[in-house]
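A single protein chain has been omitted; all remaining protein chains appear in their positions.
Chain naming follows the written order as A and B, and within any one chain the residues start at number 1.
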Amino acid sequence: MYDFNYKRATSVDDAAAAINSADDGKIVAGGMTLLPTLKQRLAMPSDLVDLADLSDLVGITVDGSSVTIGAMTPHAVVHASADVQKAIPALSKLAGLIGDPMVRNRGTIGGSISNNDPAADYPSAVVGLGATVHTSKREIAGDDFFTGMFETALEEDEIVTKVVFPIPEKAAYMKFPNPASRYAVVGTFVSKGPQGTRVAVTGAGPCVFRQSDMEAALESNFTPEAVENIKQDDGDLNTDIHASAEYRAHLVTVMAKRAVAEANG
Amino acid sequence: MPDGAIGTPIRRREDQRFLTGAGQYVDDFNRPGQTYAWMVRSSVAHAAIKSVDISKAEAAPGVVKILTGADWAADGVGGLPCGWQVIGKNDVAMHEPPHPALVADKVRHVGDNLAIVIAETKDQARDAAELIEIDLEERPAVVSMSAAAADGAPLVHDDVPNNLCYDWEIGVREDADAVFDKADHVTRLELVNNRLVANPIEPRAALAEYDPAGDHYTLYTTSQNPHVIRLLMGAFVLSIPEHKLRIVAPDVGGGFGAKIYHYAEEAILTWASKKVRRPIKWTADRSDSFMTDAQGRDHVTTGELALDKDGKFLALRVQTNANMGGYLSTFAPAIPTYLYATLLAGLYRTPVIYCNVKAYFTNTVPVDAYRGAGRPEACYLIERLVEQAARETGIDKVEIRRRNFISAAEMPYQTPVALEYDSGDFIRNLEDGLKSAEYDGFAARRAASEKNGKLRGVGLATYIEACGIAPSAVAGALGARAGLFESAEVRVHPTGSVTVFTGAHQHGQGHETTFAQLVADGLGVAVENVEVVHGDTDRIQFGMGTYGSRSLAVGGSAIVKAMDKVVEKGKKIAAHLLEASVDDIEFDAGTFRVSGTDRELGIGDIALTAYVPHNYPIEELEPGLDETAFYDPKNFTYPNGCHIAEVEIDPTTGQVTLCSFNAVDDFGKIINPMIVEGQVHGGLVQGIGQALMENCIYDDQGQLVTGSFNDYCLPRADDVPSFTVGTNEGAPCTHNPLGVKGCGEAGTIGAGAAVTNAVLDALGTKGIHNIDMPATPHRVWQALQQSNG
Partner (left out) sequence: MATNTVSMTVNGKKVSADVENRTLLVQYLREHLGMTGTHVGCDTTQCGACTVHIGGLPIKSCTILARQLEGADVTTIEGLADGDKLHPMQEAFRENHALQCGFCTPGMVMSAIGIVERNKDSLDEKTVREELEGNFCRCTGYHNIVKAILAAHKEMTA
């Protein structure tokens, strides 16, 4: 990789200031996406600002209505958390499907959603549960956070601090992994709860999206049968050597159906 | 039975170092004053090189030297040689275009070598490489063989018309046609044997050092055959005589064929080491491996099987196109000919076989032997045809095999495609396989799957392979430019411990254990008193290396031959000491005894006497107990077996799950069953990988789409089940002293066909009777969509 300046931030403000003073600064959280990118020389940041010392960004709190996950909390911690397993089992399951055990020990929710890889798992939970993303500057509704492929509503010097997930009545995540990379070819997150009935799809398109036809059908009838004949339009979906848009569209329905079945227990 | 005797599963002695991080792989070596190399490679598949400007790069921090194709050409060094010349129809020799290690005129595949940057650190070398200004005039690329063969296709090599490397045949076309004309049934199949990337987990690496004081070169390299590299690079590329060139292949992290060949980096580093007068290390990134390790398979084949009304095979007619890639790799031409077409009889009595093979150049990475090499392709074609013929004729797929198998009583058996099988009991393997797989219970298991909305299938593959490569005279007659014997030195030390020097090379096979067992058993010494040395041309007398499942059959036989010489000499010493006639001395389990008496001496006493020859027949016998032997095999060996796969398919997603895999193999006599089973397990997963996951894909411009593990699907632990493997030792090899056949490639040879047949058995319930490997979820789903629509 290219060399860069390296700084460990002492606070969120310190990190933001460091980004602002750098030519082309990048935040590193767990680094599980950034470092592979740098190793391939696909990016050439002037500065890396490491959030590793910001221990107040690590941790999980659960109250009666929500699960709050600090931005620097690793996937493995979310996956193993008894509190999360109890409150939102689908979220725990999703966290356990990201990458592999070693990646889950380093990768963080803040890093994952800020990067917004089109095939990442977490964006589907943020949208699928109607979560709120808290940043160094404001709160952003999950629905507004992901704006396009590798793009988010975050400003250059804005740092995710935590994500607040309302606890749903029921929810489930179903993933069809890419056989090679194990990223999601299609991942469908369904929920029913305080944020309404939601179906969020990752992997299939350039960015996570809500499947409104399925949401409408599930609103009145939260059963697998309600979605099994709803076809996802394949017009905007991805095509690659692993899956055509047509196949992805088909899998959206299959994964949604299976997710609803799982959510219903 | 003593510890370590032949047939016992003793634990591997090499494991201690590997388990504690003390293995010594090429990248673990460092030499004083070492520099680091970065290879500058072509990013396009086909282009004329207009200019390569290194001026800016040369000034970059840390740069020691940059060398380009122009420097290579100016030095007048040779190109990378091909080790096998195939003679085609009408005695037309194959085209053998030059293969410069650094190209100067044009690039012929993505990854072709344009320059080497040598710097103080690897990062600096890579930083500087980005400053090299390369002007390439892109040309249209040919990627598929059909595109390469088309009229007016762009030429990969200007002097190779139609990109045709050779047009070769075996058998008589007219004879086959005549049988087909009269056959009751003809089964016809078009199939693709998909291109694969071997992907040993250790990437290739090299470390070259020139010693000006002795005008001597040392190259550490990730090779399966260091002496072969010394021969090819020394004699054909750099003109360095053997005594001035040492090749060391230390611990090597897997090979699977990809580390047989002489690669450009080895020659470039060795060449450059004299120019910079400092050691140079190069270690491939995985991206380099995908672009430059020789790839495997890539055949497009039409096969036809003629049968009579009873399902007896009458003739086989095959047309195969084989992709060579951009250049001829070391053994590439031999793979689709002598390691493929000669195996087309399989286990069957098919009396007439004709095969035509056309090999093409394309703008892709060169293709060469990958685990199995030609034999998986043959097995895949035959066994696909057999199961299709069974379906078409309504004969049970087990029954049709029984009717056509060569029986044990017919051995030795001369096939119509040049080989003479020495031994094998195919029926027994089949019976054992069916029992192991609980074949009779399949219908019930299928019904259970169907209840759950799943499709279930069972598939068989019976295979035979030609291993223990090869009788040198036969290989030479077929175009090999080297002998294919193996050598061994058995050095009995004065106190009775033994060092064995073998020309075979281990990169996972466990020779340090197996060969020690051989010697312990043969000389009656404790296995812990035997050390096996390999992988260094300065320590080993000579060697042809490890590939084609040959190490035990050929290398082990050489050890036996050397031990025989040790025993023969030991008898003479014993006769002298025991005051008996040599003819009366028997040797057994480490003891020399006067026949019919209790007068005896241990091999330790004999060894000590040989090195302290105070009371010794010094007039007739030299001191010392150290013997060397070269063994040239009399025939190939013919491992064979029966593999049975069972799969379940989720028709909703197209996902194929491998439920079970049963293998029964005949490897002849077995030295260490634990190691043999391990070889089968690993081979199976490579075959299963080809059948279900692995596929090397180029786009129309010749860009490698599957250039990393993100897109090239290497099997993981949760992609496969545990296996049931067994062996039959009832039909040992008849022509080597150990009765061994070799086990390294078997798993890969049978698994692809067995799994694909199982997939097709499942899909057949939906009217789908053909699918190409790999049967990925996407591909299976598409097939189901088409059959539904």
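Everything that follows uses one rule, which is that contacts are C-beta pairs under 8 Å (C-beta built on N, C-alpha and C of every residue); 3 or more make two chains touch, one makes a residue touch a chain.
None of these values were measured; they are calculated from a predicted model.
*Asks:* In the intact complex, which of the depicted chains does the undisplayed chain touch?
*Replies:* The undisplayed chain, in the complete complex, is in contact with A, B.
*Asks:* Of B:G253, B:P376 or B:G668, which residue touches the hidden chain?
*Replies:* Residue touching the absent chain, from the options given: B:G253.
*Asks:* Among B:P494, B:P651 or B:G682, which residue is in contact with the omitted chain in the full complex?
*Replies:* B:G682
*Asks:* One chain isn't shown here. Among B:E14, B:E392, B:D632 or B:E729, which residue touches it?
*Replies:* B:E14
*Asks:* In the complete complex, the non-displayed chain touches which residues of chain B?
*Replies:* Residues touching the hidden chain, for chain B, are 11-12, 14-25, 27-28, 30, 61-62, 123-124, 199-203, 251-254, 256, 285-287, 507-510, 674-675, 677-679, 681-686, 708-710, 714, 716-718, 720, 722-723, 747.
*Asks:* In terms of residues, what is the contact footprint of the unshown chain on chain A?
*Replies:* Residues 1-6, 8, 28, 31-32, 35-36, 38-40, 48, 50, 52, 76, 80, 99-103, 105-106, 181-182 of chain A touch the chain absent from view.
Throughout what follows, only the chains that are shown with their structure count from here on.
*Asks:* Can you give the whole-Å distance between the Cα centres of chain A and chain B?
*Replies:* Taking the mean C-alpha position of each chain, the two centres sit 44 Å apart.
*Asks:* Can you list the chain B residues touching chain A in their complex?
*Replies:* 123, 126-127, 130, 287, 652-653, 693, 697, 705-706, 709-714, 719, 776-778, 781-782
*Asks:* Give the list of chain A residues in touch with chain B in this complex.
*Replies:* Touching chain B: residues 1-3, 40-41, 176, 178-181, 183, 241-244, 247, 250-251, 254 of chain A.
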